[in-house]
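Removed from the display is one protein chain of the complex; every other protein chain stays in position.
The chains carry the letters A, B, C and D, assigned in the order they are written, with residues numbered from 1 in each.
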Amino acid sequence: MTADAPPVVVVDESQDSAPPPSGVRVWLSRHPLAAYAIRRVGLYFVELWGALTIAFFFFRLIPGDPIQTLIQTLQQNYMYNQQASTELIARYQQEFGLTGNLFSQYLKYMEKLVLHGDLGPSLINYPTPAQDVILRALPWTIGLLGISAVLAWIFGVILGAIAGWRRGKLGSAIATNLSIALSHVPYFFVALILVYIFAYSLGVLPARSAYDSNITPGLSLEFIGSVLKYGLLPGLSIVIIGTFSWILSTRMLMVPVLGEDYLVYAEAKGLKGWRILTRYALRNCYLPQITAFGISLGFIFNGNVLVEQLFNYPGLGTTLVTAIQQLDFNTILGVTNIAIFSVLTAVLLLDLLLPLLDPRVKYWK
Amino acid sequence: SSGGSYSDKPANSNKPVATKSIQIGKANIPVPRDQSVIVGQVEYTVFDSFNGMIPNGSPGGAGVELATEPLFFLSFATGKLTPWLATEYKYNDDHSELTIKFDPKAHWNDGKPLGANDFKFTVMALKDRADLFGGGGDLKEFVKTVEVTDPQTAVVKFLKPTPRFHYNFIAAIAGAPNNIMPEHIWKSQDLTKYKDNPPVRSGPYKLKQAIRNQKMFVWEKDPNYWNKDKLDVKPQYVIFQSTSKQLDQASLAFERAEFDVGSIDAQHATQLANTGYPNLVTTQFHDPNPRVMWLNCDPARGVMAEEKMHWAINYCLDREKIGTSVWDVKVPPAIYPWADYPTNDKWKDDELAGKYKFEFSLDKATQLLDEIAPKNAAGKRTYKGKEINLEIITPAQVDKAEYAIANVLKADLAKVGVPATLRSLSGSVHDEKFQRGEYDIDSSWAGFAIDPEQLYTDWESGKAQPIGKNAAGKNKMRFKDPAFDAISQKLSGMDPDSEEAKPLLKQALEIYFQKLPLLPVIQTGYPQFFNTAFWKDWPTDDNLYEVPLNWWPHFILVLGKIQATGQKGPA
Amino acid sequence: MTMRILTAVVRTIRNSRRLAAGLIILGVMVLLALFSPLIVNAIGNGKDPIEVAAYEKWLVPGPGHLLGTDQFGRDVFAMVMKALSVSLQIGAIAGIISTVVGVIVAFVAGYKGGWIDGILSTFTGILLVIPTFPLLIALSAYAKNVTLFQVGVMISIFAWPFAAKTIRSQVLSLRTRPYVDLARVSKARDLEIIVTELLPNLLPFIGVGFASSALGAIFGLVGLEVIGLGPGGVVDLGQIIYNAITTGALTLGAWPMFVVPIVLLTLLFAALNMVNIGLEEVYNPRLRGVAGE
Amino acid sequence: MNNVSESVLEINGLEVVYSTNRGDVKAVRGIDLDVRRGEILGIAGESGSGKSTLAVALLRLLKAPGKVTGGSVVFNPAGRSPVDLLKVHGEELRVLRWSSLSYLPQGSMSSLNPVMRVQDQFKDVILEHAPDRRNSLHEMIPRLLAQVGLEPRVAKMYPHELSGGMKQRVLMAIAVALEPDLVIADEPTTALDVTIQRVILQSLADLRTDFGVTLMVISHDMGVHAQLADRVAVMYEGELVEVGDVRQVFKDPRDPYTRQLIESIPKLGRRAS
Partner (left out) sequence: MKSELELRGVQQRFHARGVADGYITAVDDVSFSLAASPPQIISLVGQSGSGKSTIARNVLGLQKPTAGSVLYGGKDIFKLSRAEYDEYRRDVQPVFQDPYAIFNPFYRVDRVLWKAVQKFKLASTRAAGLELIEESLRAVRLEPENVLGRYPHQLSGGQRQRIMLARVHMLRPSFIIADEPVSMLDAQVRRHFLDILLDFQTEHGMTTLFITHDLSTVYYLGGEVMVITKGQIVERGPVSTVMHEPSHPYTKLLLDSIPQPDPDQRWTTRIAVDELERVDDANPADTMKPEAPIL
């Protein structure tokens, strides 16, 4: 703060320098929903591009030549006598788009990604393209993560609403305190405990892989049953912790809502209790939870990596860890990009959907 | 004061442990349990490709080894070289030509004959392809032409004489450096793109199924196997499956006989044995790679370039303690940079070993250190005015033995005033540092060799790169010694078993003892665990059958000797 | 000023039993961590009980070794003590870094507004959708010579956006408060307003940001450890769990290696979460009694 | 209007206490008050005198830490037997609500459920208490809205699309939807602009004329009472200091506090000295 600094006059950013209203602007202001959608989709692309770019440079700037080191790892592990020549390294660097300066690598990568949906060859399964490796794992992850996440959300929102509604009751207090204690516990702690109880001690549920290998995958009842059985433990570990955190946040949304005038009013109207809960209280707090759900997908993905790894589940998490252990840029980046894409797209869809569900959403800020 | 260890807890009581009955679990496999051997293995990532010439083009340790046969098997346990696809090899007198004869019975598992033409195709296809695994290298360095004189005879003409060219076709440990490929399959394929699925090989097993989501490979006995007279493998199926990374689960699976080979560790095995588990066979097996400390010899690393420093570090290595307390099982110390197999005894030299005696002595270490790196006023050891601080790296994870070994060394170095940092680096990062010479001490394993010159040739000064430049697998410790170079040069064209090689080998070994570019630490005992619930007659300490004795190519020889017990799997 | 903050803190704690409980658990853990060198020394009785091969391997818990020894003959109790302090350190390092960065970004964005806010907020938003765990794993797998501090820095790279986001929205709501206007007409400068008017009122949110970043960091490190990618040379609670998993400690009967660190971490997570929620309850009157009553 | 002597509500010795950590606050201290059928009764008093507490206690909406500690409130709905409002519970209370006793809350800004259309908030209460009117809903809602001067399209709107005055009128329409015996209006005009305030007062007067409901109007604004009420009750620190005809209270206040209250009103046309 120099003594001679000019006087501080804060100029509000929202003021208008009053350009003459153009036709487009007028149209947009007449159609706020359309304007909102256009803006939102625009923002989506900006964010998508930004996130993909940051991820790309992040991985390229990490020290280490993936090809060289992979080859040496392979030598060390299995092929004591095989020799890696500089030609070999050069060839695969070319193949994996690691030649040229960083910026041209980036342009090439983005071009292939955007125009052809091509993530480049995978290293963990050369020469299979990374997108094939990822797409193979994706259904398992969507099945495990998606279903568990949705279940956790449904259970959590319902139980949280009830816990908020029945504030002061013992059950509610227990649920709330448990949630506070456990909502931030890593999924895999629960997974470990579940495995120990159900797989080791009782031996009733499998703790590895995704289905019984005696069954040929297909649309048979047997196969689906097996998938469910094998997915139970990993799924449960995500559902349990997830439910706790949704209980907590729903309750946090619910309590202020319970103090709202319209709830007192609804009570004065002589409506039945469950009706007030569902039509008045819950409806006002599940909507923000929908947005939160979209955002949370990303976090679940984080925890999911470890759960899949623990259960040797053939999903993206396991693929990711394998890829990282082998420095497979294309696959790691691909998985990261898929996660970015799904979170952003989910949030976009929810944001576009929300004005239809929630009349209050102010879609102009 | 303590109540003993977890694994020997039941044995503490004086009562002999009753044999307990085992609960057989339902193995997660798609074939009859009683006809299958199940091998617990590493993590697989590749399931649809068996082309080993490209990176990750073929899964390692997944059973391809049972289908892929070498020209010769070498058993470390007996020192015996067994001709397999080939019947014999012969060099001419000046080692400029090698003749290989193939077994006329040999054929590929698709029925096509196997012989000299495939050999020629393989050598010529790979020779100039340095961009492929197994390409370039010795093939390029030595081979001028390959002549096929008849379908069973190939003659390799060399560019320069060598007595070791056939090493490339011997399976001694992980498989031969070069396996021959069926010409009729590969001649029209792009070697970098073809996935070789299903793999056309010659071994007693053929791939039945690879199940990605189960991380499993199912190999089925080939009824048309060419060498049935010599080798009749007993199991109808061999299953290779990734073991759980949690040993709890892995050992439970073993206990329930869901695996026949592997999947358990020494500690759990001891526990099982002590609790009366009846079906466990433990067989000691030494990896041909002793654990070693690589010492960086580059002058840029300061004090590390000093011979005396190498000896000081050597005196700080408590091999006894490491062999007893760190390694999973009790193992002997290592002095020579090779494994203590009977076959290798001929390379030993007790006189030299006595002269340069390896012992754990912090006093001697201190004495040496005081000469080269005296302590400064602050009590810190300095070399050329700079305080010393060593950087120890290891590719092993922190819970693995190599890390623990380095940790023991680090603690003892600290006692003689040499501070060190120890880092476990993930495979790829480690390799980069190691190859570039950005380390002082590396705790890992030695290379493997059939004769010492195979090691020595990599230690030649010419192969030492400056720090920061990738050594590409050679002379990673930047060792430089002109006398040694000269000896190695001479040895390279010489039959190592010949009389004239003997004095040279001795001289080379003496330079090794003087300069210690690497410090062997311990022999590496890997107990192998076999389950006798479904199969019996596994290799034992008294009769190893073959070394290596599991999953490597030699495993087919084990599979030919075991017997079914008649146990049926659960429904 | 410090006195004021202290009284504010005391006032806050009095208002929430949950916050108090969280702080007490944390406090006990911090104390244990502070005294861990002494405890470790006492256990070692002259030698380092955490050194490889210090004792026999896999000893069962007993008077000599309260929690037994591990696969390298290290005293598990001593390891747990040391590891607790490492885990807390990581939480503190990452918590501080990400809170500081988050606060700065939030204040610049929230107070300055306009295009600066636009850019910073979009950037923060972008960082928020990048799944941090793969990046963290990648970073720790490749980065050379990672120390505890560096891991803390790495984790905070991904943690600050959360802090920034919550604090920014608070700044936005605070900067239009009449007392900010009053400060302006009393000739206060921007920086002065930020520091003296806004910052103190944001302390609880900064506290929340710190607690959640610390939580995230410890969580992240444990995550790295359980797949074996933690920093070398230090033992934290996650690494003990990882050891237990990979060595099959449970079937061996070595439950302390498994149970003790998990219980400690769960307690730690619960305590941080209690602080988090306690602060929100106290300072967000709408949430008062969310968990209580 | 025709049966003024009959009481809709007879309040006897009502006491309400808020227990706080600084001791109990007696918000309502033994109030006796009759509300006559068809009248507009104004409750006046300064901020904090216990007006809202009284209303909330009558409506049985009192929340902890508030507690009724004494008295009785006899409610005489037309066509039903008298009940003590303080003693009914559960289903009995729920049935009584709205069809006999309705409420016009102060917080018009936040009393409507923000995620429901106006018509659904009508339907809600009508179907709950008079399910037989399901078929007449489509004509009922526009009629009720018209009653308070709102267009039919308002039914399809969400609360946030309405201005404060419109919301207040929607609440009024909902309040009389089931033709209750008594409507308790807590500060129906505060927080509204003067012009809109006047419209609301007009509509309130209309309600009585058109529906014959009995109104209990709470306001701290003496002007409101002067314009609207038939009788005025003045509260001071939880006690009723004066009840009387509106003219009598304004022209000839008996209680010193009432006098003070009326004198302190800044009136246009009278400059303070």
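Assume a contact is a pair of C-beta atoms (placed from the backbone, for glycine too) under 8 Å apart; a residue touches a chain by one contact, two chains touch by 3 or more.
Computed from a predicted model, the values in this text were never measured in an experiment.
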{"item": "Among C:Thr2, C:Asn45 or C:Ser186, residue touching the chain not depicted", "value": "C:Ser186"}
{"item": "Omitted-chain contact residue, chosen from D:Leu104, D:Ile141, D:Ala155 or D:Met222", "value": "D:Met222"}
{"item": "Residue ranges of subunit D at the interface with the undisplayed chain", "value": "46-47, 109, 114, 149, 151, 159-166, 193-199, 201-203, 221-227, 246-247, 250-251, 262, 264-269, 271-272"}
{"item": "Sites on subunit C contacted by the missing partner chain, in the whole complex", "value": "4, 8, 169, 177-179, 181-188, 197, 200-201, 280, 284, 286-287"}
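Here is the rule we use: only the chains that are shown with their structure count from here on.
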{"item": "Partner chains that subunit A and subunit D have in common", "value": "none"}
{"item": "Most widely separated chain from subunit D, with each centre as the mean of CA atoms", "value": "B"}
{"item": "Winner on C-beta contact pairs when B-C is weighed against A-B", "value": "A-B"}
{"item": "Euclidean distance of C-alpha centroids - subunit B vs subunit C, Å", "value": "43"}
{"item": "Whole-Å gap separating subunit B and subunit D, where each centre is the average of the chain's CA atoms", "value": "91"}
{"item": "Centre-to-centre distance between subunit B and subunit A (centres being mean Cα positions), rounded to whole Å", "value": "42"}
{"item": "Residues of subunit B touching at least two other chains", "value": "245-246, 248-249, 252, 426, 428-429"}
{"item": "Numbers and ranges of subunit C residues touching at least 2 other chains", "value": "141-144, 245, 250-251"}
{"item": "Set of all touching chain pairs, with the criterion as stated earlier", "value": "A-B, A-C, A-D, B-C"}
{"item": "Touch list for subunit B against partner subunit C, complex", "value": "1-7, 9, 245-252, 265, 267-268, 271, 321-322, 325-326, 397-399, 403-404, 407-408, 411, 421-426, 428-429, 433"}
{"item": "Subunit A partner contacts - residues on subunit C that touch it in the complex", "value": "18, 113-114, 117, 122-123, 125-135, 137-139, 141-144, 184, 188-192, 215, 219, 222-223, 226-227, 241, 245, 250-251, 258, 262, 265-266, 269-270, 272-274, 277, 280, 286-287, 289-291, 293"}
{"item": "Touching residues (chain side subunit A, partner subunit C) in the complex", "value": "1, 5, 8, 10, 12-13, 43, 46-47, 50-51, 54-55, 58-59, 62-64, 167-168, 176-177, 180-186, 188-189, 192, 196, 200, 248, 251-252, 255-256, 259, 295, 298, 301-303, 305-306, 309, 320-321, 324-325, 327, 332, 335-336, 339-340, 343-344, 347"}
